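With one protein chain removed, the remaining protein chains of the complex are shown where they sit.
Going in written order, the chains are labelled A, B and C, and every chain counts its residues from 1.
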Amino acid sequence: MGSTFGKLFQVTTFGESHGVALGCIIENCPAGLEISEEEIQIELDRRRPGQSRITTPRKEADKVSILSGTFEGKTIGAPILLVVHNENANPKDYIDFKDIYRPSHADYTYDARYGYRSYLGGARSSARATIGIVAAGAIAQKILRLKAGIYIAAYVSQVKNLKLDKDFILPSISELREIAEQNDVRCPDAELAARIVRLIQDTRQAGDSVGGIVELWCSNVPAGLGDPVFDKLDADLAKLLMAIPAVKGVEIGSGFSGIELTGTEHNDLFYSREGKIHTRTNNSGGIQGGISNGEPIFARIAFKPTATVMQPQMTVNDRGEEVPLKVKGRHDPCVVPRAVPIVEAAAALVLCDHYLRYLTANFHRVPEIQ
Amino acid sequence: MGSTFGKLFQVTTFGESHGVALGCIIENCPAGLEISEEEIQIELDRRRPGQSRITTPRKEADKVSILSGTFEGKTIGAPILLVVHNENANPKDYIDFKDIYRPSHADYTYDARYGYRSYLGGARSSARATIGIVAAGAIAQKILRLKAGIYIAAYVSQVKNLKLDKDFILPSISELREIAEQNDVRCPDAELAARIVRLIQDTRQAGDSVGGIVELWCSNVPAGLGDPVFDKLDADLAKLLMAIPAVKGVEIGSGFSGIELTGTEHNDLFYSREGKIHTRTNNSGGIQGGISNGEPIFARIAFKPTATVMQPQMTVNDRGEEVPLKVKGRHDPCVVPRAVPIVEAAAALVLCDHYLRYLTANFHRVPEIQ
Amino acid sequence: MGSTFGKLFQVTTFGESHGVALGCIIENCPAGLEISEEEIQIELDRRRPGQSRITTPRKEADKVSILSGTFEGKTIGAPILLVVHNENANPKDYIDFKDIYRPSHADYTYDARYGYRSYLGGARSSARATIGIVAAGAIAQKILRLKAGIYIAAYVSQVKNLKLDKDFILPSISELREIAEQNDVRCPDAELAARIVRLIQDTRQAGDSVGGIVELWCSNVPAGLGDPVFDKLDADLAKLLMAIPAVKGVEIGSGFSGIELTGTEHNDLFYSREGKIHTRTNNSGGIQGGISNGEPIFARIAFKPTATVMQPQMTVNDRGEEVPLKVKGRHDPCVVPRAVPIVEAAAALVLCDHYLRYLTANFHRVPEIQ
Partner (left out) sequence: MGSTFGKLFQVTTFGESHGVALGCIIENCPAGLEISEEEIQIELDRRRPGQSRITTPRKEADKVSILSGTFEGKTIGAPILLVVHNENANPKDYIDFKDIYRPSHADYTYDARYGYRSYLGGARSSARATIGIVAAGAIAQKILRLKAGIYIAAYVSQVKNLKLDKDFILPSISELREIAEQNDVRCPDAELAARIVRLIQDTRQAGDSVGGIVELWCSNVPAGLGDPVFDKLDADLAKLLMAIPAVKGVEIGSGFSGIELTGTEHNDLFYSREGKIHTRTNNSGGIQGGISNGEPIFARIAFKPTATVMQPQMTVNDRGEEVPLKVKGRHDPCVVPRAVPIVEAAAALVLCDHYLRYLTANFHRVPEIQ
């Protein structure tokens, strides 16, 4: 049950790092929507390994196929199965430490939970399991764009101690993604990006790893999305963002920095512009009482440094014996740049589910059927 | 659907600030558990208004009744209905601004979503809607304590800029709650608590409000709780904590501070002690790959300053006209102390659901039935 | 989890026969709908005991209260809590056989499942637990009527061997309920009803019980409701009808009688009338491929004779010892007449859930939001 998200736009992901295939099923996607493998592939390509000099050299085309749920290029209301086959799995990288619990990985916890695990590259706990999120997210983003003009853009704002200057002026949300895509870091400040590239290369050289922050904006989100009291829009965003591997913190709007303000400083005052209600500030991050208020949604997501480091570490094996560990394999010294499309996809799954949920919230909006 | 949480231990809350009653239904609570109104009341009393000089003067006994699901003091496997009647509702405090959208409240967003709202004290968006969470959390905590010795304790670590000293030595988790309860702030440092009381009183005097941070510890959580890939233990915790009114940020373990470390610094090295696997550090906050690892779970939760302030503010009404607002009513200048039992209850709902989910994770643990 | 039905119009029932209260919570009911206790009471009055000379003499007003989810007579999008307090519970009727398993009741199975049970009047397994279904069904029927003109009517077509003549001409569906309500049996044939009344009275005299058949019609159901492959409209109807106490069989359309026909005899041929597609026969019972086709929905539901009989029976107690049982208490010798409003309510819950689900089935029907 833990691999399914959404009450109307329902996504179940499947697959392991070194299994046969990964992907997702989308249940309850409205019928009559044109979708193509090509448009899903665009998002998967932004996520796939080996895309630049600062990511893992593992070569995976991550080619997606639509195996069900469409006819002549359109959805038919049936579950949509999206499948990506693993190609470059390298089991022998893992055999040497098949009984060893890698520090800050999920080896030990999977054994504790399931009593049995695949030791190949993290299997289900691998970041490759986000392939299904990114694939489903591509369709979710298309629905949001077509129905409401919603635009989602994330970018890297910090890696280790290198961060966007407070005075750095962000491009508009509609240009953000394109600008961030212009460098391997996915950082809108090209100069900072260059410094981050050097930091990541030095980190790799040192056999170490670094983390960072991804920032997320969603524009044109109509007011009214979100479902009190548990499925608040910010609560569901927090859940899906925290579910991305390596995430340790999520802020909406002012986040942790808001606590040093007083209420009169922090409150977002309403005003009217061209017949529409806006707020003068956006400490709320576009969400009030768990429901979108029409302002851009803003979140910050903290990624810890990758758990896989090339330096030797002491750990234990599955018999509790202390043993040294020297990892092989092909790994990202910093996952944050590749996390950008995952963050966007995760946000899209939340927004798309709540978009569909919105339609039955108001009795007078529910259409009559004759 | 948004008012229900949990796939096995399922809690649906109901009720509005100025409606007839609030509370919750618990579905699928195991039969044969002794529960009493008294033990639920203890938790509700920690949440209720008017409990100290620094909270709202609204007087509500918040007396709970069990209306179904038990027989002779024990659960019978049927839905448990817990009801608290509103007593001191004061509708006339709200009539003057029934068509006005209070800044950083949910008035506007509820109208946008539902097309119709109760203007009385925030109605469903009020923090009174957490009564159901706290009531259900009391039962969840009992189950966790009886079955696994899990102990959950939260406390205030910061209000505005007044925070626990980095060198402050916390009591053990099992004593934390009792020590924190010794002052109105629920802060384990009595001296800091006294300063915070003065800050809150000054803030009330100024017609303003302040926010802060609650920290959460859960001890004795067995390794193995949490369900990849969406219902990770940290993801579900982030969701339920973010769903608490006024929360704008959630960190697990090292959170945002972990991003300035390298992987070799941040990794929690495993070792063995008395036949059990532990980690030397706990940057993971007790959760790895979305599953508990047996170390204490640690989270930090940021609460914005209360939206209700007594100073006049400019805002708009439901016709988009700009109007001044001068709030009446009885309000907390700082919700953080009263949020402590809500944070504990929210964590308990997540852990109890995952405790029950754990039982079917492993085929060999699933008992045979003859 | 078993007490909740519906994915969009979600109903959770609660309460036991001799507990404090019974009722339901409705989650995700659209906001802005006018509802009143009076209109819910009308349906509860059709279900309540003591309504006629052929039902149990237990006196219960079954007075419903709305405790949450409305403001000024309209729904606000929050969970709606409907509560009926038990008044005439008679625990001492049950104390004598508190450890005895009544034949064909749920005493033994509840003990087997839960290890602990309330022995009072069947507790959660009592037909009183249908109060929540009938209460929620009243609201569901209102939504269906207002949005699509759907009209649901059930009636008794058979009690024991007394059945409607094959040539009996039913009134139109829109008049069916009113006509059936004109006698205590809820049978559209007044003459047959009179014979059934005598049969039931004779049966009561003999300390025995009888069963029968309820037939259900739903008219004006728009084509397109139902969700393949598990949540087919007929599958969900079968589930909810089978969930009514004492039901042992459900047929849709031709049911068991259809199997003696060939395909060419059984197929419902399409034709066009006034620009709308119809079928010349209705062996499908208004549902094809799990989706409504615009023809009236028709189902037949078999109720076994009530398990409670006044004649002595041999049975066992909870220690497995064989013991004689002589039941006291106030019971219906035939539940079928009182089952009519329950059948209608159950059908309404299914149709209302699927009505809301229909809205997102088609991409071009999903409205744009600006």
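Operating definition for what follows: a contact is a pair of C-beta atoms (placed from the backbone, for glycine too) under 8 Å apart; a residue touches a chain by one contact, two chains touch by 3 or more.
Keep in mind it's a predicted model, so treat the numbers as computed, not measured.
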Problem - Given B:G207, B:P222 or B:G320, the one touching the chain that is not displayed - result: B:P222
Handout entry: Of C:K7, C:R58 or C:R177, the residue in touch with the unshown chain
Key = C:K7
Completion exercise
The one residue from B:L8, B:A123, B:A136 or B:V335 touching the chain left out of view is B:L8
Practice task
May I ask you to list the residues on chain C that touch the chain which is not drawn?
Solution key: 1-5, 7, 13, 101, 103-106, 108-110, 112-116, 122, 124-125, 129-130, 133, 158-161, 203, 208-213, 222-232, 234-243, 245, 248-256, 258-272, 275-277, 279, 283-285, 287-294, 302-309, 311, 313-316, 320-322, 357-358, 361-365
Exercise for the section: Go through chain A and note every residue touching the omitted chain. Expected result: 1-4, 7-8, 10, 12-16, 19-22, 25, 27-28, 31-32, 65-72, 74-81, 83, 110, 113-118, 120, 123-124
Handout entry: Interface with the undisplayed chain - residues on chain B
Key = 7-8, 28, 30-33, 75, 77-78, 143, 147-149, 222, 224, 228, 355-356, 358-370
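By definition in this document, only the chains that are shown with their structure count from here on.
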Exercise for the section: Find the geometric centre of each of chain B and chain C from their Cα atoms only, then give the gap between the two centres in Å, rounded to an integer. Expected result: 39
Exercise for the section: Please work out the Cα centroid separation of chain A and chain B, and write it as a whole number of Å. Expected result: 26
Completion exercise
Residue numbers in chain A touching two or more further chains are 7, 222, 224, 228, 358, 361-365
